[in-house]
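Dumping the structure here so I can ask a few things about it.
In this view, the complex is presented without one of its protein chains, the others remaining in place.
Right after this comes chain A.
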Amino acid sequence: MSDCRRQWNREDELPVYLAKPISTGPSQRHKSYGYTSIDFQQYAVGRNENRSSRSSSRERIVDGDFEAYEISGGTFISSPGERDDGRPGVEITDQTEKECDCQNNGKSERLLIKGGRVVNDDQSQYADVYVEDGIIKQVGENLIVPGGVKVIEANGCMVIPGGIDVNTCLHKPYLGTPPVDDFYQGTKAALAGGTTMIIDHVTPQPGESLLEAFEKWQEVADKKSCCDYSLHLDIPHWHEGVKEELEQLVQEKGINSFQVYMAYKGLFQMPDSQLYEAFSFLKELGAVVLVHAENGDLIAQEQSKILGMGITGPEGHPLSHPEELEAEAVFRAITLGNRVNCPVYITKVMSKSAADTVATARKKGSVVFGEPITASLATDGSHYWSKNWAKAAAYVTSPPLSPDPTTPDHLNSLLSCGDLQVVGSGHCAYSTSQKAIGKDNFTLIPEGTNGVEERMGFVWDKAVASGKMDENQFVAVTSSNAAKIFNLYPRKGRIAVGSDADIVIWDPDKIKTITAKEQQSALEYNIFEGMECHGGPVYVVCQGRTVFEEGKLQVQQGTGRFISRKPFPDVAYQRIKCRTKMMSKQGVSRGIYDGPVYDVPATPKYITPSPSAKTSPTTHQPPPIRNLHQSNFSLSGAQIDDNVPRRSGHRIVAPPGGRSNITSLG
């Protein structure tokens, strides 16, 4: 493994994402790094281009070549390494520092993580990581760092990019009461689980302004959040006025993802035609469309049916939200996405059939992403039938957990093979007394499960420890893919020079028994209660500060920053852009049909206006009867039996020009 050790800090790897669209930096890196010999040649080429002076033997790199940097006053000077002959020093200017405006002055530590195995989504390598000002400054071996740096010995443990939880609801009120985990409790729990960034859902009430709701959320989160965050906006209903707000949100507020609902009839649900318009508009803006995919019409029907049967307990929830309704809506959402040519992101993939639908669509080339959540990967819906009402109600979320106990395994398999891309938590914590609002009617139980703290652990336990997934894919599904889809990459989701210092040291052998007693969440229950989870964070660095160490959390409210996101994420939109170019449709240029036109009363069909239905000049004249065999009208070439008399045709209106010519094939 030592082969792959090398320095990371070349000037072309400085945080380009801040200056340019992020595509150039990471893609170069993808190409030029790797630890097979073939990749080394590519690497060499890259190096030659970038540094013509450095054409010395390549074996050195293989031997563990490195570069060292002296750091003084925030300026980077790359100096020749001990074993590097005559390489010109490269000065990295203040640019870097200016770009680090995101740091919290003076608070951030200088950290050196030594002896760890840096695991990104594409490769793993042994390297040290040096962090300053909340940014990763150096990655490599034998780094030269200033004195007084806090050194963390990773002892060969995995060093991974901090997790990104793309689906939390930490401020989503239910009937006026907010969830018990607010941005403080929620992000604390996230950090304890190795997640260093969350993306929360802003859920405006129907009729409420999106912008106002966004600002409300931002205000609350700025005050309370302990880690970086970003926001998705849910669009409760579609009308013309929303468009302007959306435009503003995308262009000024840094939001690039919006959720629409196919469920919650009478509240958030949109009919297909509105979805079509919403998709079309969001696509123009370059946003990712998040879809809550369930057929709300049928759910409403099933709910009243099941209530009518006298089933009022939590088991009514999965009974009225059968798996099929989820799969159906996923299929419909993908169809809409294909039609509009818009990327679709399915939040909360809870069932096998929904996941299969996503996988099939991806095989056909649709740009669609699927997000299973902690709960759907780690537990199943059999608990809805628990005799304990509170326990059963704790599992209520929409779409519901599948009662099929093989579901988690199936979803983990699809996650491992890349058919599902991102794991969220769907963390939306309502206390038992809040859940008890629905004690006599399951449709009133507030929906949501915990999972933000357990997310990374269970992906490791269920997928990596079971051999379905490797550590790189683990990083991809817990962090990198999310960063790519929501255009945060490589600032987030990667350990590389210039990325944010959100780093987790992961211990694959750690064993933890999940219990509500020891969790960070304010909930009095945990749906994973009693489950044993292999793998967990031993050390968490967030924004360059140590926040979790030796099982202890040291967090500060309000330190989290809002991370704005640009539209048109490459991973979703590169294909979309090409397809838009390809897909321009053209009409067939034909002569004008001048044959007979049947006379119809002008009743419009469908909603399309029929302005052209009456353009035939001869409308009211009594049509002369003629035999069709006298016309030279024919549909397919000259006929052998053209002279055979034809049966008499129907009454038709002859145009003034008499016989038609262009309608014959000849």
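Rule of thumb we're sticking to: contacts are C-beta pairs under 8 Å (C-beta built on N, C-alpha and C of every residue); 3 or more make two chains touch, one makes a residue touch a chain; residues count from 1.
Here, contacts and distances are computed from a predicted model.
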| item | value |
| --- | --- |
| Omitted chain (choose from "Sodium/potassium-transporting ATPase subunit alpha", "Interleukin 6 cytokine family signal transducer", "Rhotekin" or "Dihydropyrimidinase-related protein 3-like isoform X2") - UniProt protein name | "Dihydropyrimidinase-related protein 3-like isoform X2" |
| Touch with the omitted chain, as defined above, among A:K363, A:K552 or A:R590 | A:R590 |
| Contact with the hidden chain (one of A:G147, A:G207 or A:G310) | A:G310 |
| Full-complex contact with the absent chain, from A:E524, A:E549 or A:D570 | A:E524 |
| Given A:S433, A:Q554 or A:T580, the one touching the chain that is not displayed | A:S433 |
| Hidden partner chain, residues of chain A it touches | 174-177, 180, 185, 264-267, 271-273, 276-277, 295-304, 306-307, 309-313, 315-316, 319, 322, 324-325, 327-328, 331-332, 335-336, 338-339, 385-392, 394, 430-441, 443-444, 515-518, 522, 524-526, 529-530, 585-588, 590-593, 595-598, 600-601, 603, 605-608, 610-613, 615-616, 628, 633, 635-637, 639, 641, 644, 646-647, 649-650, 652-653, 662-665 |
